[in-house]
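With one protein chain held back, the other chains of the complex are shown just where they sit.
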Amino acid sequence: MTMTESWPVRFLLIGLTLGFLGLFVVLPMLSVFVEAFARGLGPYLAKLMQPDALSAIQLTLLVASIAVPLNVVFGVSAAWLICKYRFWGKSVLVTLIDLPFSVSPVVSGLIYVLMFGRRSVLGTWLEQHDIHIIFTTPGIVLATIFVTFPFVAREVIPLMQDQGNDEEEAALTLGASGWRVLFQVTLPKIKWGLLYGITLCTARTMGEFGAVSVVSGHIRGRTTTMPLEVEILYNEYDTVGAFALASLLMFLALATLIAKKIIEVSQHRT
Amino acid sequence: MLPGFRPTLGVTLTYLSLIVLIPLSGMVLKTAGMSWLDFWHTISGARAVAAYRMSFGGALLAALVNAGLGLVVAWVLVRYRFPGKAVADALVDLPLALPTAVAGIALTTIYSKNGWAGSRLEPHGIQVAFAPVGVTVAMIFVGLPFAVRTVQPVLLDFHTQAEEASATLGATRWQTFRGVIFPTLVPSLMTGFALAFARAVGEYGSIVFISGNLPMKTEIVPLLIVTKLEQYDYSGATALAVVMLTGSLVLLLLSNLLQGWTRRGRRG
Partner (left out) sequence: MMISARNITKRYTLKGTPAVFDASFAAPPEGITTLLGPSGSGKTTLLRVVAGLESVDQGQVLFDHRDVTRLPARQRGIGFVFQSFALFNHMSVRRNIGYSLEVRGVSKADRRRRTDELLALVQLEGYGDGYPLQLSGGQRQRVGFARALASKPEILLLDEPFGSLDTQVRLELREWLTQLHQTTRLTTLMVTHDQEEALELSQQIVVMDGGRVVQVGTPSQIYDQPKTPFVAWFVGTGNVLRGTVEGAKITVGSLSVAVPSGVPDGSEVQAIVRPHHFRLEKNGAAPGRSVGTITRLVGLGGNVKLQLKLPSNQSVTVQLSRREAESMRLEVGDSVTVDLAEAKVFVANYSI
């Protein structure tokens, strides 16, 4: 290109970028690993084997295994609805789907406490039937779903919109039923976007802190997820323990980023 | 018409009702049950006001920094080639993918007095952790991806022919940037700003550690809500939450309007 910035300007801008990213992203990332392994590999592994740590990991995985598949079903349904039909109220629907993105996670948790907590609207009715939602796993699952369901939907909706309906209509004219069209035509079309949405959703599900913190009750060994356990350990000054668990979450986050890059590259190739 | 309208409508509406609408209405009901006086009292108390100042003020500053530096980062990522570019591009998303609690403890560790950055800044009298500066730093962290990722696609789509025309007409690089390129970017910059701002205002996990939660100084609104909940002051917590929700809705509307404006402006 004959027209571009002069060398010194370019160097300055690249330097600024690398400095900004270095200071605000790389530094925190590295510190997690540095602190986790501060006393060596042995103590690191030992901390991860602690019963509270293990049950936190287990709970986190359980919540993810419920929330993510549900969110996928919702995401694909909503995308199909929005992209394949004309009806009034589509923008209301899209705004509702975007809502958790603009709400503070603490408020998200609060909403559930107000709905299902002891002094709440449904509270007395639930107590009478011995159903506990707040301060137990179901509450954590619900609050997590609230915060993370947009992730799959927001990846898949623009993708489906971009791709159009021609292939689906072609399949219809060839005699395919609705389910066939979904599984044999649509899902392969959105494969990469869906995979990325699932990866992102999983990472966010396992890492959700604010909403779960409000809803959980923080009972160690029973209702703490990994992020909550990290907080507890940190506040007890168990630095290695906190960062050891945090490092697992960091690995997950990095895996998400790598997955995104791989998906981007694959998309470019096809 | 493609089949599946009723099933997808059913699933979508049921899910949204159960997860969003019904719980939200629970909150509205609770708010309705409060007296107007109590409501006003809670949201205008001194501690609340200090929290607004920290949350909204800090977020404003952070979003401005993010908009400015986000533009630089997006520009560099789109237009230049340098070793490690793919890694840098991927890292921009880290604040989005990383659990907020992990970010929180990492940032605190770095910027506290004995931390890598904190120890270098302390002799100069700059305290980051447990001070408003630290809160702003955390807010910059969480808002980074929003600013960059809203500007990046616009830059990628940008018709370089307009730039080339400007150059052939004799404009300097800076003039071309100011007159041709920057105006196109303004709508997406504003959207990025709004999103980064909204995110920073509502953020909890990343900030709650580094802030130290000193009331009247570094306490953010989300934390104040949690404190009230722990004291079983449900009404107080709800009142503050309503303030935040209203703010969020206004911001959401603004950012959607801005995005509509961006699209319309581009189509011309």
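Note that the chains take the letters A and B in the order they are written out, and that residue 1 is the start of every chain.
As a working rule, a residue touches a chain if its C-beta (ideal position, glycine included) is under 8 Å from a C-beta of that chain, and two chains touch if they have at least 3 such contacts.
Since we're looking at a predicted model, the values are computed, not measured.
J.: Just to verify: which one of A:M29, A:L172, A:C201 or A:L252 makes contact with the chain not shown?
T.: Spelled out, the listed residue whose C-beta touches the missing chain is A:L172.
J.: Where does chain A touch the missing chain, residue by residue?
T.: So the residues of chain A touching the missing chain come out as 86, 164, 166-167, 169-177, 180, 184-185, 188-189, 270.
J.: Which chain B residues would touch the chain omitted from the figure, given the whole complex?
T.: These residues of chain B touch the chain that is not shown: 1, 3.
By definition in this document, only the chains that are shown with their structure count from here on.
J.: Centre to centre, by mean C-alpha position, how many angstrom separate chain A and chain B?
T.: Whole-Å distance between the two chain centres: 17.
J.: Quick one: which bits of chain B touch chain A in the complex? Just the residue numbers, please.
T.: Touch residues, chain B against chain A: 1-5, 7-9, 11-12, 15-16, 19-24, 26-27, 29-30, 69, 72-73, 75-77, 79-80, 82, 86, 88, 90-107, 109-110, 115-117, 137, 140-141, 144, 163-164, 167, 173, 176, 198, 201-205, 209, 221-223, 225-226, 229, 232, 234, 237-238, 241, 244-245, 248-249, 251-252, 256.
J.: List the residues on chain A that touch chain B in their complex, please.
T.: 2-6, 9-10, 13-14, 16-18, 20-21, 23-29, 31-32, 35, 70, 73-74, 77-78, 80-81, 84-85, 93, 95-100, 102-107, 110-117, 119-122, 142, 145-146, 149, 165, 168-169, 172, 177-178, 181-182, 200, 203-204, 206-210, 213-214, 226-228, 230-231, 234, 239, 242-243, 246, 249-250, 252-254, 256-258, 260-261
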